[in-house]
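With one protein chain held back, the other chains of the complex are shown just where they sit.
Showing subunit A:
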Amino acid sequence: MATRKETPSTPTAPMASTSPGATLDSPVKQIQIEGLVVLKMIKHYQEEGQGSEVVQGVLLGLVVEDRLEITNCFPFPQHTEDDADFDEVQYQMEMMRSLRHVNIDHLHVGWYQSTYYGSFVSRALLDSQFSYQHAIEESVVLIYDPIKTAQGSLSLKAYRLTPKLMEICKEKDFSAEGLKKALIGFEHMFEEVPIVIENSHLINVLMWELEEKCTVADKHELLNLSSSNHLEKSLQLLMDRVDDMSQDIVKYNTYSRNLSKQQQQKHQYIQRRQQENAQRQTRGETPLPEEDVSKMFKPPQPPPRMDTLLIAGQINNYCQNVKEFTSQNLGKLFMAEALQGHNS
(Lines give C-alpha, C1' and ligand atoms only; values in the text may rest on other atoms or scores of the structure.)
Protein backbone atom coordinates (compact mmCIF):
# COMPACT_ATOMS: atom_id res chain seq x y z
CA MET A 1 0.00 0.00 0.00
CA ALA A 2 2.85 2.34 0.74
CA THR A 3 3.96 2.33 -2.85
CA ARG A 4 0.63 3.64 -3.98
CA LYS A 5 0.64 6.70 -1.78
CA GLU A 6 3.75 8.12 -3.42
CA THR A 7 2.97 10.15 -6.46
CA PRO A 8 5.93 10.37 -8.80
CA SER A 9 6.90 13.84 -9.87
CA THR A 10 6.69 13.65 -13.63
CA PRO A 11 4.62 11.29 -15.66
CA THR A 12 7.36 10.70 -18.16
CA ALA A 13 10.02 9.76 -15.66
CA PRO A 14 11.77 6.63 -16.86
CA MET A 15 11.20 3.56 -14.76
CA ALA A 16 13.94 2.78 -12.37
CA SER A 17 14.57 -0.59 -10.90
CA THR A 18 15.73 -2.75 -13.74
CA SER A 19 18.40 -4.64 -11.92
CA PRO A 20 21.94 -4.00 -13.04
CA GLY A 21 23.90 -6.56 -14.92
CA ALA A 22 22.72 -8.69 -17.78
CA THR A 23 22.20 -11.77 -15.66
CA LEU A 24 18.40 -11.60 -15.77
CA ASP A 25 16.77 -12.60 -18.98
CA SER A 26 14.31 -9.82 -18.79
CA PRO A 27 13.62 -7.10 -16.28
CA VAL A 28 10.18 -8.45 -15.51
CA LYS A 29 9.80 -11.83 -13.90
CA GLN A 30 6.24 -11.70 -12.81
CA ILE A 31 3.15 -9.68 -13.33
CA GLN A 32 0.80 -8.83 -10.55
CA ILE A 33 -2.65 -7.76 -11.61
CA GLU A 34 -5.40 -6.35 -9.47
CA GLY A 35 -8.85 -7.81 -9.68
CA LEU A 36 -10.18 -4.42 -10.74
CA VAL A 37 -8.14 -4.53 -13.95
CA VAL A 38 -9.46 -7.97 -14.80
CA LEU A 39 -13.04 -6.88 -14.27
CA LYS A 40 -12.56 -3.77 -16.33
CA MET A 41 -11.12 -5.68 -19.25
CA ILE A 42 -13.96 -8.19 -19.16
CA LYS A 43 -16.51 -5.41 -19.08
CA HIS A 44 -14.88 -3.55 -21.93
CA TYR A 45 -14.96 -6.51 -24.22
CA GLN A 46 -18.46 -7.49 -23.21
CA GLU A 47 -19.90 -4.08 -23.98
CA GLU A 48 -17.95 -2.88 -26.91
CA GLY A 49 -16.36 -5.82 -28.52
CA GLN A 50 -19.17 -8.01 -29.68
CA GLY A 51 -18.54 -9.03 -33.23
CA SER A 52 -15.87 -6.51 -33.98
CA GLU A 53 -12.25 -7.35 -34.11
CA VAL A 54 -10.33 -6.31 -31.12
CA VAL A 55 -10.74 -4.01 -28.20
CA GLN A 56 -7.69 -2.35 -26.82
CA GLY A 57 -6.73 -0.34 -23.84
CA VAL A 58 -3.88 0.95 -21.79
CA LEU A 59 -2.50 -0.56 -18.59
CA LEU A 60 -1.35 1.60 -15.72
CA GLY A 61 0.74 0.60 -12.79
CA LEU A 62 4.24 0.57 -11.43
CA VAL A 63 7.35 -1.51 -11.26
CA VAL A 64 8.43 -3.02 -7.96
CA GLU A 65 11.77 -4.82 -8.00
CA ASP A 66 11.31 -7.49 -10.61
CA ARG A 67 7.56 -7.45 -10.60
CA LEU A 68 5.29 -5.41 -12.73
CA GLU A 69 2.21 -4.36 -10.82
CA ILE A 70 -0.78 -3.40 -12.88
CA THR A 71 -3.21 -1.41 -10.82
CA ASN A 72 -5.60 0.15 -13.27
CA CYS A 73 -6.47 0.37 -16.90
CA PHE A 74 -8.62 2.37 -19.26
CA PRO A 75 -10.08 1.43 -22.60
CA PHE A 76 -9.41 2.97 -25.96
CA PRO A 77 -12.22 4.04 -28.22
CA GLN A 78 -12.70 2.05 -31.38
CA HIS A 79 -11.15 3.23 -34.60
CA THR A 80 -14.16 4.63 -36.32
CA GLU A 81 -12.87 7.56 -38.29
CA ASP A 82 -9.74 7.81 -40.27
CA ASP A 83 -8.27 10.71 -38.42
CA ALA A 84 -8.47 8.99 -35.12
CA ASP A 85 -4.74 9.14 -34.60
CA PHE A 86 -4.55 12.59 -33.26
CA ASP A 87 -7.58 11.97 -31.11
CA GLU A 88 -5.94 8.94 -29.60
CA VAL A 89 -2.94 10.74 -28.27
CA GLN A 90 -5.06 13.53 -26.94
CA TYR A 91 -7.50 11.11 -25.36
CA GLN A 92 -4.69 9.31 -23.68
CA MET A 93 -3.10 12.46 -22.33
CA GLU A 94 -6.38 13.76 -21.00
CA MET A 95 -7.24 10.48 -19.37
CA MET A 96 -3.90 10.18 -17.66
CA ARG A 97 -3.99 13.74 -16.45
CA SER A 98 -7.44 13.23 -15.01
CA LEU A 99 -6.47 9.98 -13.35
CA ARG A 100 -3.54 11.69 -11.74
CA HIS A 101 -5.96 13.99 -9.95
CA VAL A 102 -7.57 11.09 -8.23
CA ASN A 103 -4.31 9.49 -7.24
CA ILE A 104 -4.46 6.61 -9.65
CA ASP A 105 -1.05 5.44 -10.88
CA HIS A 106 -0.67 7.12 -14.20
CA LEU A 107 2.46 5.38 -15.34
CA HIS A 108 1.99 3.62 -18.59
CA VAL A 109 3.16 0.07 -18.26
CA GLY A 110 1.66 -1.68 -21.19
CA TRP A 111 -1.49 -2.32 -23.13
CA TYR A 112 -4.10 -5.00 -23.47
CA GLN A 113 -5.92 -6.49 -26.40
CA SER A 114 -8.67 -9.01 -26.87
CA THR A 115 -8.22 -11.80 -29.31
CA TYR A 116 -10.39 -14.01 -31.48
CA TYR A 117 -9.63 -17.68 -30.90
CA GLY A 118 -6.02 -16.93 -30.22
CA SER A 119 -5.05 -15.06 -33.36
CA PHE A 120 -2.99 -12.13 -32.24
CA VAL A 121 0.49 -12.66 -33.66
CA SER A 122 0.49 -9.98 -36.31
CA ARG A 123 2.66 -7.23 -37.62
CA ALA A 124 0.55 -4.58 -35.91
CA LEU A 125 0.99 -6.20 -32.52
CA LEU A 126 4.69 -6.54 -33.05
CA ASP A 127 5.09 -2.90 -33.99
CA SER A 128 3.00 -1.64 -31.10
CA GLN A 129 4.74 -3.79 -28.56
CA PHE A 130 8.10 -2.79 -29.94
CA SER A 131 7.37 0.90 -29.61
CA TYR A 132 6.09 0.35 -26.07
CA GLN A 133 9.04 -1.74 -25.03
CA HIS A 134 11.43 0.67 -26.60
CA ALA A 135 10.04 3.55 -24.62
CA ILE A 136 9.37 1.68 -21.40
CA GLU A 137 11.49 -1.32 -20.83
CA GLU A 138 9.18 -3.32 -18.66
CA SER A 139 6.02 -3.04 -20.68
CA VAL A 140 3.90 -6.03 -21.54
CA VAL A 141 0.92 -6.77 -23.69
CA LEU A 142 -1.94 -8.63 -22.04
CA ILE A 143 -3.92 -10.84 -24.32
CA TYR A 144 -7.42 -11.56 -23.10
CA ASP A 145 -9.31 -14.34 -24.80
CA PRO A 146 -13.02 -13.79 -24.18
CA ILE A 147 -14.25 -16.90 -25.95
CA LYS A 148 -12.04 -19.17 -23.95
CA THR A 149 -13.05 -17.32 -20.80
CA ALA A 150 -16.71 -17.85 -21.56
CA GLN A 151 -15.95 -21.54 -21.73
CA GLY A 152 -15.07 -21.68 -18.11
CA SER A 153 -11.84 -20.18 -16.98
CA LEU A 154 -10.19 -16.81 -17.33
CA SER A 155 -7.73 -16.79 -20.18
CA LEU A 156 -5.23 -14.01 -19.73
CA LYS A 157 -1.65 -14.10 -20.92
CA ALA A 158 1.14 -11.58 -20.75
CA TYR A 159 3.76 -11.33 -23.45
CA ARG A 160 6.93 -9.41 -24.06
CA LEU A 161 9.27 -9.36 -27.00
CA THR A 162 12.50 -11.22 -26.39
CA PRO A 163 15.64 -9.09 -26.36
CA LYS A 164 16.78 -10.74 -29.58
CA LEU A 165 13.65 -9.67 -31.36
CA MET A 166 14.01 -6.19 -29.95
CA GLU A 167 17.46 -5.95 -31.50
CA ILE A 168 16.17 -6.95 -34.87
CA CYS A 169 13.31 -4.51 -34.76
CA LYS A 170 15.71 -1.78 -33.83
CA GLU A 171 17.92 -2.48 -36.79
CA LYS A 172 14.88 -2.90 -39.02
CA ASP A 173 16.86 -5.59 -40.68
CA PHE A 174 14.29 -8.17 -41.63
CA SER A 175 16.24 -9.95 -44.29
CA ALA A 176 17.22 -13.58 -44.10
CA GLU A 177 20.81 -12.85 -43.19
CA GLY A 178 19.75 -10.59 -40.36
CA LEU A 179 17.50 -13.20 -38.88
CA LYS A 180 20.09 -15.88 -39.33
CA LYS A 181 22.63 -13.83 -37.45
CA ALA A 182 20.31 -13.46 -34.52
CA LEU A 183 19.35 -17.12 -34.57
CA ILE A 184 15.77 -16.33 -33.99
CA GLY A 185 13.14 -18.99 -34.25
CA PHE A 186 9.40 -18.57 -33.97
CA GLU A 187 9.58 -19.86 -30.45
CA HIS A 188 11.85 -17.06 -29.39
CA MET A 189 9.74 -14.21 -30.53
CA PHE A 190 7.56 -13.70 -27.52
CA GLU A 191 8.20 -14.67 -24.00
CA GLU A 192 5.33 -15.29 -21.66
CA VAL A 193 5.44 -13.80 -18.22
CA PRO A 194 3.60 -15.54 -15.36
CA ILE A 195 0.64 -13.68 -13.95
CA VAL A 196 -0.47 -13.46 -10.39
CA ILE A 197 -3.74 -11.89 -9.37
CA GLU A 198 -3.77 -9.95 -6.18
CA ASN A 199 -6.44 -8.00 -4.38
CA SER A 200 -6.28 -5.62 -1.53
CA HIS A 201 -8.04 -6.58 1.67
CA LEU A 202 -10.91 -4.20 1.07
CA ILE A 203 -11.65 -5.83 -2.24
CA ASN A 204 -11.46 -9.21 -0.56
CA VAL A 205 -14.12 -8.09 1.88
CA LEU A 206 -16.20 -6.98 -1.07
CA MET A 207 -15.85 -10.41 -2.61
CA TRP A 208 -17.10 -12.09 0.55
CA GLU A 209 -20.12 -9.82 0.65
CA LEU A 210 -20.93 -10.37 -2.98
CA GLU A 211 -20.76 -14.08 -2.59
CA GLU A 212 -23.13 -13.89 0.31
CA LYS A 213 -25.63 -11.68 -1.41
CA CYS A 214 -25.52 -13.03 -4.85
CA THR A 215 -27.67 -16.01 -5.54
CA VAL A 216 -26.61 -16.51 -9.11
CA ALA A 217 -25.93 -20.16 -9.52
CA ASP A 218 -22.41 -21.26 -10.16
CA LYS A 219 -21.85 -21.66 -13.83
CA HIS A 220 -20.33 -24.91 -14.79
CA GLU A 221 -19.37 -23.96 -18.29
CA LEU A 222 -16.08 -25.67 -17.87
CA LEU A 223 -17.70 -29.09 -17.67
CA ASN A 224 -19.63 -28.61 -20.87
CA LEU A 225 -19.17 -31.54 -23.22
CA SER A 226 -19.99 -29.99 -26.57
CA SER A 227 -16.80 -29.12 -28.32
CA SER A 228 -17.19 -29.39 -32.03
CA ASN A 229 -18.08 -25.76 -32.67
CA HIS A 230 -15.02 -24.36 -31.00
CA LEU A 231 -12.79 -27.01 -32.50
CA GLU A 232 -14.12 -26.34 -35.99
CA LYS A 233 -13.41 -22.64 -35.80
CA SER A 234 -9.92 -23.15 -34.41
CA LEU A 235 -9.08 -25.65 -37.09
CA GLN A 236 -10.44 -23.34 -39.78
CA LEU A 237 -8.13 -20.57 -38.64
CA LEU A 238 -5.25 -23.01 -38.45
CA MET A 239 -5.88 -24.15 -42.00
CA ASP A 240 -5.89 -20.58 -43.28
CA ARG A 241 -2.59 -19.91 -41.64
CA VAL A 242 -1.05 -23.09 -42.95
CA ASP A 243 -2.14 -22.07 -46.43
CA ASP A 244 -0.41 -18.75 -45.96
CA MET A 245 2.64 -20.58 -44.78
CA SER A 246 2.75 -22.86 -47.79
CA GLN A 247 2.43 -19.90 -50.13
CA ASP A 248 5.28 -18.30 -48.36
CA ILE A 249 7.37 -21.43 -48.72
CA VAL A 250 6.65 -21.59 -52.44
CA LYS A 251 7.79 -18.00 -52.79
CA TYR A 252 10.98 -18.76 -50.97
CA ASN A 253 11.63 -21.80 -53.11
CA THR A 254 11.20 -19.89 -56.35
CA TYR A 255 13.50 -17.25 -55.00
CA SER A 256 16.28 -19.71 -54.21
CA ARG A 257 15.83 -21.40 -57.56
CA ASN A 258 16.08 -18.09 -59.35
CA LEU A 259 19.12 -17.18 -57.36
CA SER A 260 20.96 -20.37 -58.18
CA LYS A 261 20.01 -20.13 -61.86
CA GLN A 262 21.37 -16.64 -61.94
CA GLN A 263 24.59 -17.73 -60.30
CA GLN A 264 25.00 -20.36 -62.99
CA GLN A 265 24.40 -17.86 -65.74
CA LYS A 266 26.94 -15.54 -64.23
CA HIS A 267 29.57 -18.26 -64.14
CA GLN A 268 28.90 -19.26 -67.68
CA TYR A 269 29.16 -15.68 -68.86
CA ILE A 270 32.44 -15.14 -67.05
CA GLN A 271 33.87 -18.36 -68.47
CA ARG A 272 32.86 -17.47 -72.00
CA ARG A 273 34.41 -14.08 -71.53
CA GLN A 274 37.66 -15.61 -70.36
CA GLN A 275 37.73 -18.06 -73.25
CA GLU A 276 37.14 -15.31 -75.74
CA ASN A 277 39.83 -13.20 -74.16
CA ALA A 278 42.27 -16.11 -74.33
CA GLN A 279 41.44 -16.67 -78.01
CA ARG A 280 41.84 -13.01 -78.78
CA GLN A 281 45.19 -12.93 -77.08
CA THR A 282 46.41 -15.83 -79.18
CA ARG A 283 45.22 -14.00 -82.26
CA GLY A 284 46.98 -10.88 -81.02
CA GLU A 285 43.95 -8.63 -80.66
CA THR A 286 43.06 -6.45 -77.75
CA PRO A 287 41.05 -8.23 -75.11
CA LEU A 288 37.50 -7.20 -74.61
CA PRO A 289 36.92 -4.91 -71.69
CA GLU A 290 35.86 -6.46 -68.48
CA GLU A 291 32.24 -5.70 -68.07
CA ASP A 292 30.63 -5.25 -64.81
CA VAL A 293 29.04 -8.61 -64.38
CA SER A 294 27.01 -7.73 -61.39
CA LYS A 295 25.14 -5.03 -63.23
CA MET A 296 24.09 -7.35 -65.96
CA PHE A 297 22.75 -9.98 -63.63
CA LYS A 298 20.80 -8.21 -61.02
CA PRO A 299 20.20 -10.56 -58.10
CA PRO A 300 16.52 -11.20 -57.36
CA GLN A 301 14.94 -9.65 -54.30
CA PRO A 302 14.97 -12.00 -51.34
CA PRO A 303 11.52 -12.34 -49.85
CA PRO A 304 11.02 -10.80 -46.39
CA ARG A 305 11.43 -13.32 -43.65
CA MET A 306 9.53 -11.50 -40.99
CA ASP A 307 6.15 -12.57 -42.24
CA THR A 308 7.19 -16.18 -42.23
CA LEU A 309 8.28 -15.82 -38.67
CA LEU A 310 5.00 -14.27 -37.67
CA ILE A 311 2.97 -16.91 -39.45
CA ALA A 312 5.01 -19.65 -37.84
CA GLY A 313 4.50 -18.07 -34.45
CA GLN A 314 0.76 -17.82 -35.01
CA ILE A 315 0.51 -21.43 -36.15
CA ASN A 316 2.40 -22.48 -33.08
CA ASN A 317 -0.04 -20.57 -30.92
CA TYR A 318 -3.05 -22.13 -32.59
CA CYS A 319 -1.59 -25.61 -32.14
CA GLN A 320 -0.96 -24.97 -28.47
CA ASN A 321 -4.52 -23.80 -27.96
CA VAL A 322 -5.97 -26.74 -29.82
CA LYS A 323 -3.92 -29.18 -27.80
CA GLU A 324 -5.01 -27.60 -24.54
CA PHE A 325 -8.59 -27.79 -25.63
CA THR A 326 -8.41 -31.42 -26.68
CA SER A 327 -6.72 -32.49 -23.49
CA GLN A 328 -9.49 -30.87 -21.47
CA ASN A 329 -12.14 -32.52 -23.56
CA LEU A 330 -10.57 -35.94 -23.29
CA GLY A 331 -10.69 -35.59 -19.53
CA LYS A 332 -14.33 -34.61 -19.67
CA LEU A 333 -15.20 -37.51 -21.95
CA PHE A 334 -13.65 -40.00 -19.59
CA MET A 335 -15.58 -38.50 -16.72
CA ALA A 336 -18.80 -38.89 -18.71
CA GLU A 337 -17.89 -42.48 -19.34
CA ALA A 338 -17.46 -43.11 -15.65
CA LEU A 339 -20.86 -41.58 -14.99
CA GLN A 340 -22.47 -43.79 -17.60
CA GLY A 341 -20.68 -46.84 -16.35
CA HIS A 342 -22.28 -46.34 -12.98
CA ASN A 343 -25.68 -46.14 -14.49
CA SER A 344 -25.74 -49.16 -16.73
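One rule holds in what follows: a residue touches a chain if its C-beta (ideal position, glycine included) is under 8 Å from a C-beta of that chain, and two chains touch if they have at least 3 such contacts; residues count from 1.
The criterion applied here is as follows: contacts and distances are computed from a predicted model.
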| item | value |
| --- | --- |
| Name per UniProt, for the chain absent here [options: "Eukaryotic translation initiation factor 3 subunit F", "EKC/KEOPS complex subunit CGI121", "COP9 signalosome complex subunit 6" or "DNA polymerase delta small subunit"] | "Eukaryotic translation initiation factor 3 subunit F" |
| Contacting the left-out chain in the complete assembly, out of A:39, A:124 or A:250 | A:39 |
| Residue of A:128, A:262, A:277 or A:328 touching the missing chain in the full complex | A:328 |
| Chain not shown, touching residues in subunit A | 1, 4, 32, 34-36, 38-40, 42-48, 71-72, 75-77, 87, 91, 94-95, 98, 101-104, 146, 149-150, 152-156, 176, 179-180, 183, 185-186, 194-200, 202-211, 213-214, 216, 218-223, 227-228, 231, 235, 238, 242, 245, 249, 252, 305, 308, 312, 315-316, 318-319, 322-333, 335-337, 339-340, 343-344 |
